[in-house]
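Presenting subunit A:
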Amino acid sequence: MMGAIPVEHGLILAGILFSLGLIGVLTRRNIVFVLMSLEVMLNACGLAFIVAGSRWEQADGQIMFVLILTLAAAEVAVGLGLIIQMYRRFQTVDINVLSELKG
Partner candidate 1 sequence: MLDLIWLLPTFPLLGFLILALAEGKLAKGPAGWIGAGSIGLSFAVAALVAVSFLQSGLESHTVPIWTWMSVAGFDPGINLYLDGLSLVMILVITGVGFLIHVYSTGYMADDPDFSRFFCYMNLFVFAMLLLVLGDNLLLLYLGWEGVGLCSYLLIGFWYDDPYNGYAARKAFVVTRVGDTAMAIGLFLLFAQLGTLNIQDMLHAAEAEWAVGSALPAITALLLLGGAVGKSAQLPLQTWLPDAMAGPTPISALIHAATMVTAGVYLIARTHTLFELAPNVQLLVAWVGLITLLMAGFTAMTQNDIKRILAYSTVSQIGYMFLGLGVGAWSGAIFHLMTHAFFKALLFLGAGAVILSLHHEQDIFRMGAKRKQLPVGFLCFLIGGLALTAFPYTSGYFSKDEILIAALEVEGQGLWLWLGGVIGAFFTGIYTFRLFFVVFFGESRGHHDAKEVKGLNIALPLFILMALSLFGGWIPVPLDAVFSHGAEHEEHHISAFMHGVMIALPLFGIAISYLFYGSGILSAEKLMSLPGSRALHRFWNSGWGMDRLYDFLFVNPFLYLARVNAKDIIDAFYDMLAALSRAGHLLIVRTQTGYLRWYVLSMAAGLVALIAVGVLL
Partner candidate 2 sequence: MILTLLIALLFIGGLLAWFSERINPALPRWIALAVLAIELLLMLSLLSATPENGWLAAYNHAWLPRFGISLQFAVDGFSLLLLLLTAFLGIVAVGSAWSEITERAGFFYFNLLWTLAGVVGIFTALDLFLFFFFWEVMLIPMYFIIAIWGHENKFYAAKKFFIFTQVSGLIMLVSIVVLAWFHYLQFGFFSFAYQDLLNVGMNRSMEMWVMLGFFIGFATKLPSVPFHNWLPDAHSQAPSAGSIILAGVLLKTGAYGLVRFAVPLFPNAAAEFAPFAMTLAAISILYCAKVAFAQSDIKRLIAYTSVSHMGFVTLGVYAWNELALQGAVMTMLAHGLSSAALFMLAGALQHRIHTRNMHEMGGFWGRVPRMSAVALFFSIAALGMPGLGNFIGEFLALLGAFQANQVLTIISAFGLIFASVYSLWVIQKIFHGKYSDNAFDGSRLLDLDNREMAFYAAMMAGLVWMGVYPQSFLDLSAPTLQALLESQAGAAAVGALQP
């Protein structure tokens, strides 16, 4: 019953999602949005792995996805922790306040 889907299409979808995530990271000033966009990018990577794994009929793709999931979870946890601290200090989620270090 499984219709074969071209790997090409899966990877292109992943690429689109990846690019969209990147746009989000690039354009949003709200750091929460930035973090969410990052999740989109990581998710796109996971998708790519699944696509690749299904091409080879291997479990490795899914395993990589699981690892990415772990990573994403940890990243979000730490990231949100930082966001909380940032909000505490600046009362804003505007990422541009973090620009004291430069030159």
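Candidate selection criterion: all candidates are chains of the complex that A comes from, given by their letters.
Please note the rule applied: contacts are C-beta pairs under 8 Å (C-beta built on N, C-alpha and C of every residue); 3 or more make two chains touch, one makes a residue touch a chain; residues count from 1.
Everything numeric here is computed off the predicted structure, so don't read it as measured data.
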Of the listed candidates 1 or 2, the one touching subunit A in this complex: 1
- line: Touching candidate 1 in the complex, subunit A uses residues 22, 25-27, 29, 95-96, 98-103
